[in-house]
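Excluded from the complex is one protein chain; the other protein chains are retained at their positions.
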Amino acid sequence: MENNILVEVKNLKKYFPVKSGILSRKKNYLKAVDGLNLKIYKGETIGLVGESGCGKSTTGRLILRLLEPTEGKIFFDGKEITDLDKNKLKSMRKDFQMVFQDPYACLNPRLSIKSIIEEPLKTHKYRPSERKKTVKDLLEKVGIPKSYMDRYPHEFSGGQRQRIGIARALALNPKFIVADEPVAALDVSIQAQILNLMSDLQDEYNLTYLFIAHDLSVVQYISDRIGVMYLGSLVELSESQELFDYTIHPYTRALLSAIPIPDPEIEKRQINLEGEIPSPINPPDGCRFHTRCPYAEEICREKRPEFREVKKEHYVACHLAEKFINKQNTEIR
Amino acid sequence: MKEVVLEVKNLKTHFRTRKGIVKAVDGVSFKVHKGETFALVGESGCGKSVTCMTIMGLIGRKKNEVVEGDIFFKGRNITNISKEERRKLRGKNMSIIFQDPMTSLNPVYTVGTQIAEMPIIHEGKSQSKAKEIAVNMLKKVGIPSPDKRVDEYPHQFSGGMRQRGVIGMSLACNPELLIADEPTTALDVTIQAQILELLRKLKEDTESAIIMITHDLGVVAEVSDSVGVMYAGTLVEKALVKELFKKPLHPYTKGLLKSIPKPGSKERLTIIEGQPPDLHNAPKGCKFYPRCSYAMDKCREEMPKLIEIENGHKAACWLNEVNKNGK
Partner (left out) sequence: MGEIWYRFRKNKLALFGFSVLLVFIILALAAPIIAPYDPFQMSTGETLQSPNSAHIFGTDQFGRDILSRIIHGTRISFKVGIISVGISLVVGVAMGICAGYFGGWIDIIISRIIDIMFSFPDIFLALVIMAILGTSLTNVMIAIGIVYTPIFARIARGSTLTVKDNAYIEAARSIGVGDLMTIIRHILPNILAPLIVQITLSFGFAIRSEAALSFLGLGVEPDVPSWGIMLNEGKDWMELAWWVSVFPGLAATLAILSFNVLGDGLRDALDPKLKNESE
């Protein structure tokens, strides 16, 4: 199993300095990611869910070295990439790519589709003839007619632009793709098209995905395993069906019960969480979730729970995990 | 059946542009009753928001905007009433909640002042009385310690709180009609659940009619009593919510329901190929036929009308006609 690991992240932290008052000398930090451990296996899709500000996008960008981690180590294909210098990093970038959320902002409006998809190939010094062929192949793969090659981004719809963004990410034949909310900005019928395209491409190119989203139903559809994040760290991680059927962490339960289900016949028992997510600048002591947790006990307020394997391949950060093990979910079905 | 609060008859909203006429709303008819939540669901650009902006009278004043058809509010035709009369209706009898709570509140006034504004303008309430109403409103929408928070500014509220504030503001004069334009789209799931719960509760308390605009079929299933599905400016299907989900009649609705991932299921999604038409030159017949797998010759030629198929369940599709005749 160990040599099947493509990406490994150890105790990853990212603190952003925030300005406090003009006179105050004390520097505050926004703890976007605060001690995250994660292994991503070759060929799998791992979903990362959580509400806004939980650090899921930051995690994706840290793994791709688009942001510099404050602390922690990142390994890619067995090699540590945390401190790689610019040149080595540039050649490594071929292997890991990103698909962005906003199909409008992720394509330069002044470049033609051809130049956009060609850019990674140019940057990595591919021959012109090779570039041309690759661009044509990629367009075909993502379902954009080759004849549209010389058009500009504004001539395409949101879904088509997302396809172009995917083609660009695939151009260098990467092993690993971080998809940051790739369907959040798209309409329902288009969402399904992109999700299906992504899973087809995964089979064809043998890709590994880190799929970041806030929509649990989308994530569980595409992912083999799901990690749930809350205030900068993982609270639960397991195989996706297991996560849905035998949810352990109270936050995951609440999150699952909050998804509106497109079936009016289902009578759900909804767990309504009190209040809102605390600020990541001053996260609560102990378990980060204790301020909203309906089961919180004394220990939760005092000690931060470890992220541990409670069941086989089912990791949870909760002191009371044993209470919820093997309890089938009744809230959502 | 309860009193009809709003009736829209053959509403058309067209925009004149350089490239030609955009038929954003093209012949939409529906009724909303007292205490009913009617959901308008559809993808971006289908005309659901424009429909509601037209009802509110926020569209139709400019030269390039053409509104046809009739809008009845409690039996009175309000399509062509004066600006002044419109203003009196807005906020007092009908109000709207927008998607982004951030931009619907003015950052330089306290939340309380903004809620109190409505009763002062429309009901001639005194400052102190209006503030009392504001505190009550905040309490009603579930904001803790409302007597303190009434004097706070929007930036001191979190996203979910702000949307509660906006809802409080729109309910301050007990409007008979509330239009909610994607009220939870900008919010996180757990907060969305709270707001939906709040809207459900408020509907029971106030008996207001609510039009809920959304793209999320999950939200539709959770809060609405009846649904209208819009596609490219027209209503393609209209039914009670349970009917619609149990037995969708229009191919577009069917496709839409099949293309959303269901929690706990990994079955491959069936997709609707292609994308919605460009409203500058929408197809002549049924607007959905280029994407429809059941399209017949007739669909290309003539636009189907929204007709009743079975007890109150309406659809605009030639296919249903064929099935009916076949029986």
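Going in written order, the chains are labelled A and B, and every chain counts its residues from 1.
As a convention for this text, a contact is a pair of C-beta atoms (placed from the backbone, for glycine too) under 8 Å apart; a residue touches a chain by one contact, two chains touch by 3 or more.
Fair warning: this is a prediction, and the values are worked out from it, not measured in the lab.
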item: From A:Met98, A:Ile113, A:Leu216 or A:Leu231, residue that would touch the chain that is not displayed; value: A:Met98
item: Contact partner of the left-out chain, one of A:Leu111, A:Met149, A:Ile271 or A:Ala296; value: A:Leu111
item: Full-complex contact with the absent chain, from A:Leu66, A:Ile266, A:Ile281 or A:Ile299; value: A:Leu66
item: Of A:Lys56, A:Lys114, A:Arg168 or A:His214, the one touching the omitted chain in the full complex; value: A:Arg168
item: Contact set of subunit A toward the excluded chain (per top definition); value: 64, 66, 89-91, 93-94, 97-98, 100-102, 105-111, 119-120, 123-124, 165, 168, 172
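Just so it is clear, only the chains that are shown with their structure count from here on.
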item: List of subunit B residues in touch with subunit A within their complex; value: 43-44, 158-161, 188-194, 196-197, 215-222, 241-242, 245-246, 255-257, 259-266, 268-273, 275-276
item: Residue numbers on subunit A that touch subunit B, as the complex places them; value: 51-52, 157, 159-160, 187-193, 195-196, 214-218, 220-221, 240-241, 244-245, 254-266, 270, 272-273, 276-277, 332-333
